[in-house]
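Please find one structure pasted underneath; my questions will follow.
Of the protein chains in this complex, all but one are displayed in their positions.
After this line comes chain A, so read on.
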């Protein structure tokens, strides 16, 4: 009975989405636009949500320290723009640099989290929060030289927002678009997201992937089986950080701007909401949950805005959306089903 109840949030949100889609049709809001935006948002935010999977599966919990990964990605992006690399070369270089930086930062982050077992989520939150002021200082003083990135008055230090239009803005969004009538499907962007999902899915079929799952299942048993728990936990953190760094590159190219300074501070929270809405418990996550959660969470944003504005109840939309999303997260937290639940709860 309770197993079925675990899917209640997804069902509630899906029904809510259907009702909103019906409302949009009645109000003559063009649905192709909505579908288009929902697909873009799915892939744009999906990789960031995907980055939470390894840490959830190793038993660390939700990666509230996602800003660390985001900063790694931002640094990769900034270096690429500083060297004026454009097009696919620029984007590939940004991904490669971000990955290298993320591996280094992930190693340190992983070691830190290994020292605070049992309190990883709160520690990660504060690592994220304290890392941002440090990077703010870095952005304000770093010796970047491309004048299109520097403060327009002082000429030293990075601007809070850097345009990517002449570098690689929307490079994935405009790659292989499939036009079906008024609908434009961003195939390139979706393929890239699909590829990331596939890689993560396949990783959990490999020996290290299975070891990570085993640690998440029962750390003591995994240790008895000869798995180097600390090393595997570090690997999961590094993997989360790398995927997060790639995620911000995908996000930035789709948004068209690199956002520095305090922008990454709160980015972990929508990602956490999405994966919880997808049905992940705080102990386990799958790629399917990432896709479902990101789609439901972001489509709700896509639909509720125009609908509420057309119905002239914009404040209500904000309240209702917050109630739905935070309510679902609370439900997921309270339910805490899956592998960590007591046997009686999963019957």
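Definition applied: a residue touches a chain if its C-beta (ideal position, glycine included) is under 8 Å from a C-beta of that chain, and two chains touch if they have at least 3 such contacts; residues count from 1.
The rule is short, and it goes like this: contacts and distances are computed from a predicted model.
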| item | value |
| --- | --- |
| Protein name, per the UniProt record, of whichever chain is missing from view ("tRNA_anti-like", "Branched-chain amino acid ABC transporter permease", "ABC-type sugar transport system substrate-binding protein" or "Outer membrane protein with beta-barrel domain") | "ABC-type sugar transport system substrate-binding protein" |
| Residue among A:171, A:236 or A:308 that touches the chain left out of view | A:308 |
| Candidates A:103, A:140 or A:185 - the one touching the absent chain | A:140 |
| Touching residue (missing chain; options A:150, A:200 or A:237) | A:150 |
| Touching residues on chain A - with respect to the absent chain | 30, 33, 37, 41, 44, 133, 136-137, 139-140, 146-148, 150-157, 159-163, 165-166, 255-257, 261, 263, 265-267, 269-270, 273, 301-302, 305-306, 308-309, 314-315, 317-318, 321-322, 326 |
